[in-house]
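Just one protein chain is left out here, and the rest sit where they should.
Chain nomenclature is as follows: A, B and C, assigned in order of appearance, with residue numbering initiated at 1 for each chain independently.
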Amino acid sequence: MSFNTYGRMFRVTTWGESHGPALGATVDGCPPGLRLEPGMLQHWLDRRKPGQNKYTTQRREADEVEILSGVYEGVTTGTPIQLMIRNTDQRSKDYSEIAEKFRPGHADYTYWMKYGVRDPRGGGRSSARETAARVAAGGVAREALKALLPDLRIRGAMVRMGAHEARRENWDWAEVERNPFWTGDARAAALWADYLDGLRKSGSSIGAVIEVTASGVPAGLGAPIYAKLDADLAGAMMSINAVKGVEIGAGMGAAELTGEENADEMRMTQGGPVFTSNHAGGVLGGVSSGQDVVVRFAVKPTSSILSPRATVDKAGRETEIVTKGRHDPCVGIRAVPVGEAMMACVLLDHVLMHRGQIGDGGGEVG
Amino acid sequence: MSFNTYGRMFRVTTWGESHGPALGATVDGCPPGLRLEPGMLQHWLDRRKPGQNKYTTQRREADEVEILSGVYEGVTTGTPIQLMIRNTDQRSKDYSEIAEKFRPGHADYTYWMKYGVRDPRGGGRSSARETAARVAAGGVAREALKALLPDLRIRGAMVRMGAHEARRENWDWAEVERNPFWTGDARAAALWADYLDGLRKSGSSIGAVIEVTASGVPAGLGAPIYAKLDADLAGAMMSINAVKGVEIGAGMGAAELTGEENADEMRMTQGGPVFTSNHAGGVLGGVSSGQDVVVRFAVKPTSSILSPRATVDKAGRETEIVTKGRHDPCVGIRAVPVGEAMMACVLLDHVLMHRGQIGDGGGEVG
Amino acid sequence: MSFNTYGRMFRVTTWGESHGPALGATVDGCPPGLRLEPGMLQHWLDRRKPGQNKYTTQRREADEVEILSGVYEGVTTGTPIQLMIRNTDQRSKDYSEIAEKFRPGHADYTYWMKYGVRDPRGGGRSSARETAARVAAGGVAREALKALLPDLRIRGAMVRMGAHEARRENWDWAEVERNPFWTGDARAAALWADYLDGLRKSGSSIGAVIEVTASGVPAGLGAPIYAKLDADLAGAMMSINAVKGVEIGAGMGAAELTGEENADEMRMTQGGPVFTSNHAGGVLGGVSSGQDVVVRFAVKPTSSILSPRATVDKAGRETEIVTKGRHDPCVGIRAVPVGEAMMACVLLDHVLMHRGQIGDGGGEVG
Partner (left out) sequence: MSFNTYGRMFRVTTWGESHGPALGATVDGCPPGLRLEPGMLQHWLDRRKPGQNKYTTQRREADEVEILSGVYEGVTTGTPIQLMIRNTDQRSKDYSEIAEKFRPGHADYTYWMKYGVRDPRGGGRSSARETAARVAAGGVAREALKALLPDLRIRGAMVRMGAHEARRENWDWAEVERNPFWTGDARAAALWADYLDGLRKSGSSIGAVIEVTASGVPAGLGAPIYAKLDADLAGAMMSINAVKGVEIGAGMGAAELTGEENADEMRMTQGGPVFTSNHAGGVLGGVSSGQDVVVRFAVKPTSSILSPRATVDKAGRETEIVTKGRHDPCVGIRAVPVGEAMMACVLLDHVLMHRGQIGDGGGEVG
């Protein structure tokens, strides 16, 4: 990872600001010979798109993606794929206040201290709008993974909103596509709808936990020691706006387990070795075990709220700020497709790296 | 991060196996002109060294570090610094059982599936012994940071062992150096001593949470979007053996906060802007804010326990395994100096990157 | 350098095909706070632009560059700068012949063997049109260098066309801007004009040697051992289409010198140490010496000629091919601004790397 580039073999460089003319992703290292059309990417972008229901920001963006290079007659050529999304709803607005004041919990102050210059319009580069480019790039990764690992399935869901956790006993993956929160617990969805409506009206916001699972991952992916699959997933998820914690498998809860509880025992089946539990979250020693890869991450509540907050301005004066714009009461919702996209990018990067490192080799059991 | 190398400007490549002739770190990108002598590194290695009390593995290793290059007359020259630690206590032992069977919770199975060959002696490359090399490299990073950021202070501590959490109201940083658990809560230390003694005798093990704090970090470090300071810290900590979760600031708990609770407000002082709270853990938008950088990570219990565990062998036969070797009932203890070392490496890497990116520039307030 | 990305701190990823909708460069790592407007880049693009005289391809391209990100109110923000150039003159043409046959001396065969798919229109990604993106990115590098090294001056020139070498005794840098060959020898320019006219009419082509010089480079740039300044320049120039040889200073001729002839002696002046000759081309041990950095590279003749050439097709049949399109009788001409652009990118990358490595340190004399 270098500045604005993610990955080693599958390299994604995102670019663009919230209110600039366009944003996008330069995708290098996509395998040649894959069918790729804008519609395949649009499907995923539409999931992340703002303004789809009352629980997400009311900014209206078509988020229409153009493929400017790397594809010939609908097939990838192995050369860089440029994905561009025009910004269309850059509402004319007076940014002079937030150009001077630092909004608490935002990158305003740190970008200023780092760069000495910043684009204040909608948060500029630090806006969650940057994640649209990730979702587009993740769509490319998915097409490559479909060809390379046909059994792979990546699924994301919201498993907690504030104090309210989804319950595994209510879980139904089909439910995830039916509610605005991408959760598999229909009862939680109903509860959250009421809860979030209240927050939205009061101009407040709330955090969330997202879980992304990949099934059908073959054993052997991951490049120890410093490109471990779980280390890469942790870095990738933490790079998403507003994420403050990342867990693999048992996660922070692993601290409370004994060795007996934590060790996932192995048994033999017709199809090869299986594990009787998955505290490891599908990764041992930084390398995938063939179990589901399970990652969770916490998204903080957006700091754009209606209550005035104490802050300072560039001149060093104490002041207050109220964020009046269009915002997400629970930004975690739209982080679901972003987490899925990062999972896709990390896995593809590791599949290609592994192929380079090991070729068709690796061990067998039985 | 590439395979066995960590960092961009300050690059650390660790090498070596648990029972090979030696292990070490190739450190490239250390600034020239720093005083560096083996004793400066030995101090940190001695903290991590096994066999110092009954709560850590009884393997006896001097962990004596030699500097083979990059230093002339006790001063760094800007060229690669080779740090070598000879392995001395490679007990002659019969490894034939673990060469055939996969120990649950270890990398045995995944390394085998990845590489098709593995060094079974003490876990080979996947042994926690690799972290000695990190601690040595971290010692080099500390010397560079001392010169570049004289106010920086990196401190690690254990804040949870199993169900037992240290209490902030009991906290005293001076206490950390006085107990074998590196915790600042003397009462917790006493409790943990009893608890761990019981676990040790029964051949069991337990997880832990480690917290590493850096104070005196200037605002502006971090290279968004994909080399954010927190993303790098998450990747670095997750790359440590047995780590399953990483948190920055409020961490996973951020999911339960409202925007009002979570936003760290700003006030002005003589010394510049300050924050009234630190839910952000010192990082906003991937860039340091000048507050303490606070990272926590969960270390799972070692899977090397005396109770027999169900597993399979290379031939695909179901079997059981008991790990009889010398092991740590709570590997989290020795993860404290490792976490500190990774914090040092990440911060130095970002200081050098920032210097290259921005020079002496950046913004000011007031 | 990774696939389509050049540089470490100043990272340029070029993308796009000769006849796709657009091409461009994603520029990451540009210092913040610089004035940057499209016109500043257009100046350099216009030098490389085809169709400006009868000696270059008659393809008509405006080569108009758009800045899509990374600039706010005409000032760079430190975030990625997306430069896009629309392709406008994609003449409707039948590409079915060259889609099947491999043109000798082109990348048709090797791209096919590598990727198993290729965009045959105008050579696709392997077209010299890719270098427009380099020139745009080089324009950004120049603006940064102007701020960081005000005394730096980068100048390129053609010093040989076929058997005809420009003579140093006739050299006048002002002349370079006055003739279509960017040479400083007016007599050579006159001779070459006649010579090239003949070649153009007969549908033939000829090679050339380009020299790029940077004066005002401070001593100390270059990161030994594998990121030496000269090694990077060699890689950068060799990456330009059709380049087959690269020389620094005395170049290949150094093989014919004795140690006495080759050693550049040093004397002391008011302004510091100077050298009495420059066989080293401004680089010693991979690090700049403060002398002019002098690089030369040979550009082969384009293989797109009117004489039929023997070749094979995808089906493995022997056949012939004549390249009828619009081509450059001496592609070396348009390589001059490209070589200058690469020099700018390499130098900026090294300035930023050096700043990160060494800060304000380094040695002094006297």
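Convention: contacts are C-beta pairs under 8 Å (C-beta built on N, C-alpha and C of every residue); 3 or more make two chains touch, one makes a residue touch a chain.
On a predicted model such as this, the values are computed, not experimentally measured, just so you know.
In the full complex, the chain left out of view touches A, B, C. Across the entire complex, the residue among C:21, C:38, C:162 or C:216 in touch with the chain not shown is C:162. Touch with the chain omitted from the figure is made, among C:132, C:248 or C:333, by C:248. Of the candidate positions C:28, C:143, C:175 or C:232, contact with the unshown chain belongs to C:232. The chain that is not drawn here is touched, among residues A:75, A:149, A:310 or A:358, by A:358. The chain not shown here touches chain B at positions 2-5, 8, 11, 13-17, 20-24, 26, 28-29, 32-33, 66, 68-70, 72, 75-82, 84, 114-119, 121, 124-125. In the full complex, chain C makes contact with the omitted chain through residues 1-6, 8, 14, 102, 104-107, 109-117, 125-126, 130, 160-163, 199, 204-209, 219-228, 230-239, 241, 244-268, 272-273, 276, 279-281, 283-290, 296, 298-305, 307, 309-312, 314-318, 332, 354, 358, 361-366. Listed for chain A, the residues touching the missing chain in the whole complex are 8-9, 29, 31-33, 78-79, 148, 224, 352-359, 361.
Please note the rule applied: only the chains that are shown with their structure count from here on.
Rotation angle, chain B onto chain C, C-alpha superposition: 180 degrees, expressed as a multiple of 5. Chain centres defined as mean CA positions place A nearest to the mean of all protein CA atoms. If each chain is reduced to the centroid of its CA atoms, chain A and chain B end up 26 Å from each other. Annotation: 45 Å between the Cα-based centres of chain B and chain C.
Chain C has its Cα centroid 39 Å from the Cα centroid of chain A. Residue positions 8, 224, 354, 358, 361 of chain B each touch two or more of the other chains.
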